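Here the complex is missing a single protein chain, while all its other protein chains stay put.
To keep things simple, chains are lettered A, B, C, D and E as they appear, and every chain counts its residues starting from 1.
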Amino acid sequence: MFLKLTVVFIVLLQSYVTLASDPDPVTDFCIPQTDAATILLQCKNSSLATVDDFVFSGIKNPGKFGETGLSSIPVNVNVFPGLNTLGMSMVRADFEIAGVNVPHFHPRATETAVVLEGKIYSGFIDTENRIYAKVIEKGDVMVFPRGLVHFQMNVGSTKATILGSFDSQNPGLLRIPSGIFGSGIKEELLEKAFGLNAKELAKLRKRFGPH
Amino acid sequence: MFLKLTVVFIVLLQSYVTLASDPDPVTDFCIPQTDAATILLQCKNSSLATVDDFVFSGIKNPGKFGETGLSSIPVNVNVFPGLNTLGMSMVRADFEIAGVNVPHFHPRATETAVVLEGKIYSGFIDTENRIYAKVIEKGDVMVFPRGLVHFQMNVGSTKATILGSFDSQNPGLLRIPSGIFGSGIKEELLEKAFGLNAKELAKLRKRFGPH
Amino acid sequence: MFLKLTVVFIVLLQSYVTLASDPDPVTDFCIPQTDAATILLQCKNSSLATVDDFVFSGIKNPGKFGETGLSSIPVNVNVFPGLNTLGMSMVRADFEIAGVNVPHFHPRATETAVVLEGKIYSGFIDTENRIYAKVIEKGDVMVFPRGLVHFQMNVGSTKATILGSFDSQNPGLLRIPSGIFGSGIKEELLEKAFGLNAKELAKLRKRFGPH
Amino acid sequence: MFLKLTVVFIVLLQSYVTLASDPDPVTDFCIPQTDAATILLQCKNSSLATVDDFVFSGIKNPGKFGETGLSSIPVNVNVFPGLNTLGMSMVRADFEIAGVNVPHFHPRATETAVVLEGKIYSGFIDTENRIYAKVIEKGDVMVFPRGLVHFQMNVGSTKATILGSFDSQNPGLLRIPSGIFGSGIKEELLEKAFGLNAKELAKLRKRFGPH
Amino acid sequence: MFLKLTVVFIVLLQSYVTLASDPDPVTDFCIPQTDAATILLQCKNSSLATVDDFVFSGIKNPGKFGETGLSSIPVNVNVFPGLNTLGMSMVRADFEIAGVNVPHFHPRATETAVVLEGKIYSGFIDTENRIYAKVIEKGDVMVFPRGLVHFQMNVGSTKATILGSFDSQNPGLLRIPSGIFGSGIKEELLEKAFGLNAKELAKLRKRFGPH
Partner (left out) sequence: MFLKLTVVFIVLLQSYVTLASDPDPVTDFCIPQTDAATILLQCKNSSLATVDDFVFSGIKNPGKFGETGLSSIPVNVNVFPGLNTLGMSMVRADFEIAGVNVPHFHPRATETAVVLEGKIYSGFIDTENRIYAKVIEKGDVMVFPRGLVHFQMNVGSTKATILGSFDSQNPGLLRIPSGIFGSGIKEELLEKAFGLNAKELAKLRKRFGPH
């Protein structure tokens, strides 16, 4: 039974972070508790926090590159628990030459992005379908307003790197291609919405569908 | 000169609404001032507000239907100024038989939707690309969490009507098909993102592009 | 002992929903966990959520009518757990002919109300004691600003129905007559506050007092 | 014309304060501008602010006592402009012997009240119509949760004084007796809501109605 | 094992309060549960709350005076659990003649302070290093904007008392002298930051360092 409870507690442990809300914290910080002896503790006793709870070292190098030539490493509360209740998170994105960060959005945050290396075609779309896009270079900062669709493409002749920051500990991410064509929305609806015939849609669903 | 100032003030008038923020109001209400004699007033003097400032009668009937068989009439602060600072707005959506509300999202609000008439296939996608969809009927309520992509299709044999409510005075709306393919994102990026060839993309851009 | 803990956990389960705050969520959603095997989980593991967590079917018909000819069915997080952290809730109110929704207010929300059927005298009072009231009809929308006292009466010759939406998952409700006269406030205070004599007050207390 | 504009500006001046929202400020402070030369300035240039903008001396003595033996002096942003954007305000309430602060609520704030002198029967009602009331004395602190109806009565043998604080720069105030019976709500509705006959209601309306 | 779990639960009990966020509550109130039989309950079942949960009697007298002639008693959620989720707290500060409240700030709240007795030199510094300070007297109210450094000194010939209110249930407090010189910041950094030599710094570190 103790084992069973422990399992329950560990599941609890992995989920409780999600309850905290981005608005004003009511403590200096709240490190999710991971010590086995006090598995139920929601915030680690603040006297047990150490500086390492507030430092993250996982974005020193690019991650694994995907099909479109992008590697992105999120630094949100799920991997960096010290961010809990503090209202911020980050992402490192590396681009191969011609690499693309497909159109996507974050439902819960604005993003500021700084180019660390390279030349990036970068932009967003507002709710009037207007596009705001241009090539930005090393040292440029671009802001993507909360919840708006944005995208990037390495248009330089070298690898490129961007550092993004968010005003939420867990901004969320929905990539349009896989979200729309890979999630199983009724085919008839998609055909009508995009003006595609069954064959065209099937190609897209095959590409982005769950495998 | 007075004319010039008046123009300036009227422009001001049309834009100041956008500054208010959805969070906690600091007055009972704040009706944007429209009376010519006091063009600069940001909130109408509260003693001049009338009950008609708080009633909107523009959704008694469906609006004009579009290409996908949908008519939607937003009831946000832009058409119903009394909503200013009150943190809410609405929408009436009518569907022809087989009519589709294309995948879209509201960057600044959760939506609760009630079916007034008909049978609607209705759903949303979360940030793990999981779909939550089913057919809902007259009297059913469905909630679409803040910022997530959702969609609907009339799958019944009669017209259908939905009433939606939002927890923002101006939730915003981005329809995915026209936003992605009709806003002018660089072709090379879209081809790579969606795995489309130039001809396939051209068809989509033609359908959704600005005319 | 396991039983005892289980009881504790179930009590916990029924109360934890109340801790979440209406402001910006930090996850797509957070369905309160009800599965027995993981009773402590605060948010159901998101991969276990189903579309039925986001659909509520309990307002297809009116509820039971009360003394003043009103039936109201709240659709808040207590009955529709999928609303948790999403910042919205609803209510269906049905009125018999001449039925009255007594003066009341919601301490934590603005309300937008749409008339689905009938003719309703509907209004609210601001903090200057000004009244904003008129008869609204099928299709009209009226907004009641956050925390202000409002009221309704069916002044048509048929039953009437209103659908209300709130910008809180749990707006709260205080009906003035029973709150003031049925809660046990010291009689001397009420007599002085309302200018009533002991007999007049006793009548009101009898009508609204706890039985 | 300049005169006309000036009038417009002064009206503006008196109303613009209401636009600011209680949530997180984006500046240290924002003193509403009152200098004639810069009448349009929304926040006084911060270099022109003085310490007197942040000090209020109007509650050193009680105000004028009303019919129920209460004097209350609000210290909100309307009389103490330095509170603008800072999310707080206060009130001084003095009670004659047996004086009553009638049941009322603040739609936009929690209140903490400290007894400076005297013995006060003090309480509030929650949304389940439960009462929380007791006699508190000099030095006691009582909290009235946001938006809930509360009331007080001097039950000691001397004058009494309370100091209240609010977490809004403009909490609002609705006194139940005058709000309900003095605002002009349709008589038929009130009769039905309170179970009063026409004569009983007329007495209440006469007492609280606008004169 | 039950004992062990109980210990775990009690630790939980003492920490869970910190998770709640100051923004809009979603219940009337949320009294942290302390009854042994239901140790896990996050909010006490609201039907078990009593008026004493909302009254605090611990500031009727000054506390113990410290080295600078100040006694301060915080009334936050840690000592007055009924404040939980309600967004407010208080402090009573008493000053000996010439007593000093050293420069400090509250990271999570604005403070309004009322002089109950005495003459206090009181002020704050904005982010442009401008000072706003003057002598305030009995009955004066002064506001210290959120997060700004402030300080006080009894400049009268009698003891003095101030009552402060905050718009957070747990505003936090950092006293500059002990925070900067008593927390163990690298000496080289402090020497350079303050232009002190090793001996001067050592004196300050000795005075404020942990003992």
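Here, a contact is a pair of C-beta atoms (placed from the backbone, for glycine too) under 8 Å apart; a residue touches a chain by one contact, two chains touch by 3 or more.
Note that the structure is predicted; figures quoted are calculated from it, not measured.
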From the list A:43, A:70 or A:83, which touches the chain that is not on show? A:83
Kindly note down the residues of subunit E that lie in touch with the hidden chain. 68-69, 98, 100, 102-103, 105-108, 121, 123, 125, 127, 129-131, 133, 145-149, 151, 153, 172-186, 188-190, 192-195, 200, 203-204, 207, 210
Pick out the residues on subunit B that sit against the missing chain. 1, 5, 8-9, 11-12, 15-16, 18-23, 77, 107-108, 168-170, 172
Considering the entire assembly, which residues of subunit A contact the chain that has been omitted? 23-25, 28-29, 46-47, 49-57, 59-61, 75, 80, 82-83, 86-90, 110-112, 114, 116, 123-124, 126-128, 130, 132-134, 136, 138-146, 148, 163, 165, 167
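Definition applied: only the chains that are shown with their structure count from here on.
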With centres defined as the mean C-alpha position, give me the subunit A-subunit E separation in Å. 37
Cα centre of subunit A to Cα centre of subunit D, whole Å, reads 45
Which positions in subunit D touch two or more other chains at once? 23-24, 107-108, 123, 127, 130, 133, 145-146, 148, 172
